[in-house]
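One structure, as structure tokens, below. Some questions next.
One protein chain omitted, others in place.
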Amino acid sequence: MTELALRTTPRRTPHRRRTPGERASALVTGGWGPTLAVTYLSLLVILPVAAVVTNAFSGGWHAFWLAVTQPQALAALKLTLVCSVLVAVVNSVAGLAIAWVLVRDDFAGQRLVSAIIDLPFALPTIVAGLTLLTLYGPNGPFRVNVAGTRIGIVLALAFVTLPFCVRTVQPVLAELDKETEEAAASLGASHAGVLRRIVLPSIAPAMLAGAGLAFARAIGEFGSVVLISSNLPFKTEVASSYIYNLSQSNDLPGASAVSVVLIALALVLLLGIGALRRQFNVTEAA
Amino acid sequence: MKKRRANWPRLSLRAGALGYLALLIVVPVGSVFYRAFQHGAAAAWDAITTTDALHALVLTLVVAGIAVPLDTVFGVGVALILARHRFPGAWLLDALVDIPLALSPVVVGLALVLVYGHTGWFGNWLAARGITVIFSVPGIVMASAVVALPYVVREVLPVLQEIGTEQEQAARTLGAGRVAVFRRITLPSIQRGLAYGMTLTTARVLGEFGAVAIVSGAILGRTQTLTLFISSSIENLDPVGAYTGSVILALIALAVLGLLALTSPRERRSRWPSRSPGSPSASAPLSPSTA
Partner (left out) sequence: MAGLALLGLSVGAAPPAGAAGGTVSLVAYSTPKPAYSVLISAFDETAAGSGVTFTQSFGPSGTQATSVTQGLPADVVNFSLAPDMNKLVSAGLVASTWGSGPTKGIVTDSIVSFVVRPGNPKHIKTWADLVKPGVQVITPNPFSSGSAKWNLMAAYGAQLALHKTKAQALAYLTQLLQHTVAQPSSASTALQTFLGGQGDVLLDYEDDAIYAQNQNQPVSIVTPPETILIENPIAVTTKAADPTAAKAFVKFLLSTEGQTLWAEQGYRPVLPSVAARFDFPTPKKLFTIDGLGGWTSVNTAFFDPTTGKVAAIEQSLGQATSG
């Protein structure tokens, strides 16, 4: 078993040299597979995104720039970015804490807790928004009112993005080799020291990936945010709501223009996460 | 072997994490259930068994029944391509697959209309063939498939990357055909990731609202999905209908999650390369299972 592990490095499959026989068969069967996949992707993602981009520039660069630098657009984009970063940070920490409790702790009902984390996926965003407003708005039972505030927006975003932050960290934490931690502890390192110098560096990429996903989801979120934010233009109106408003008043190129900004942001972010993943793959040698 | 640590840091962390979960997720979701049954089970039953509600439920299930398999097949296919082949632009494909995660549903709807709508890029081509996509069931299926596109890929790809190809190669050198290799070696090894990916896909498809709202036209009894029905119930001041519909959606998603927990082994695949040597498929079950 060990020899096999030494001889072939599974993680490096994409970089491994293949035999001529393999290459040939890959070409043959790889012929229709990738084509179908790319077709599916084109119909569903590439073409629609291209259409939005085209629509955004249908009035030329000048019109695009004008639409994107509208004070209301800028206010909405700025608010969206700030809240999304906030929620990415908050949920990264919370996600780590929750993942830790799920992996390293041991108590009754742990599996149930784990199931709960995926619940935000199952709830339609409008229901989530309505519920959060009812609970944490002016009529809420907890006597706390975050409607119309940034905290309210962050709350709604936290609800929908928590699963990302937990599920990226959880498996990594689970696979963490405890021997190193225990060795460090037995050599006199404090809890904090162990955490800081051994655990955190190992899970940092996962946390970053989770934060990135949370951010990506947050910048586009609409249904759950729009009620609790009160949607005040220039104050608590998020980018997706602004886009929706523009599409309502039939300013499709304007809506597309701001959408392009969001898409570009997301693409940059996802490419960054992808690069991070690949780097981690490559440097993580046996 | 866990080292016994001081109790209070662990307990306070546990309290903090669970408290956060409670306030953020449990209480809101719980209140949805509460409000659905606030006026009794009979009222909830009535609200969910109106003609429109039932139509919406059936439509939602039909849409899920088409979109989820489509995304699953695509997801496994792309994961295989990305994991097993090396080609220029792989990084771009990887990012493109993830784009729907970040796309605002409003943008997805807008984009689909711009391409497949009456006045869209393919508008005339489709109209000439009598195919309606937007404002019809195919449009809803597409919108749902788009928003849930990444999940299967993201769950299966890391597993494929981690388990490597030795067993598949071994099988092939022993004479097994590609399909047999896939069916008997690849598929079982990605089973966990695949199942979880399918669960996420299903949940996402069931709960999609924004994009579907734009492409469906909300034609009662024809293109009104359950989420649209819920939204309409909210607007028409029928909270019982809205919350009951939400409960149905949550229950379906929970059922799928539950099936997953029941039918799969306890171990959970890592998404990142394992640091332990040896063939990963033979490694011992890892820490506490997750649903």
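To keep things simple, chains are lettered A and B as they appear, and every chain counts its residues starting from 1.
By our rule, a contact is a pair of C-beta atoms (placed from the backbone, for glycine too) under 8 Å apart; a residue touches a chain by one contact, two chains touch by 3 or more.
Treat the numbers as computed from the prediction; the structure is a model and nothing was measured.
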Among B:Leu21, B:Ala67, B:Ile81 or B:Ile134, the residue in touch with the chain that has been omitted: B:Ile134
Of A:Ala37, A:Leu123, A:Ala147 or A:Ile263, the residue in touch with the unshown chain: A:Ala147
Residues in subunit A touching the chain absent from view: 66, 70-72, 75, 130, 133-134, 137-140, 147-148, 226-227, 230-235, 237, 241, 244-251, 254
Residues belonging to subunit B that touch the chain removed from view: 51, 54-55, 58-59, 62, 113, 117-119, 123, 132, 134-137, 213-214, 217-222, 232, 234-237
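Convention: only the chains that are shown with their structure count from here on.
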Separation of mean Cα positions, subunit B and subunit A [Å, integer]: 15
Complex interface listing, subunit B residues touching subunit A: 2-3, 5, 9-10, 13-14, 16-18, 20-21, 24-29, 31-32, 70, 74, 77-78, 80-86, 90-91, 93-108, 110-112, 114-115, 120-121, 142, 145-146, 149, 161-166, 169, 178, 199-200, 203-204, 206-210, 214, 227, 230-231, 234, 242-243, 246, 249-250, 252-254, 257-258, 261, 268-280, 282, 286-291
Footprint of subunit B on subunit A - complex, ascending: 1-2, 4-5, 8-11, 13-15, 22, 25-26, 29-30, 33-34, 36-38, 40-41, 43-49, 51-52, 54-55, 94, 97-98, 100-107, 110-128, 130-132, 134-135, 155, 158-159, 162, 168, 170-172, 174-177, 182, 185, 191, 205-206, 213, 216-217, 219-223, 239-240, 243-244, 247, 252, 255-256, 259, 262-263, 265-267, 269-271, 273-275, 278, 280-281, 284, 286
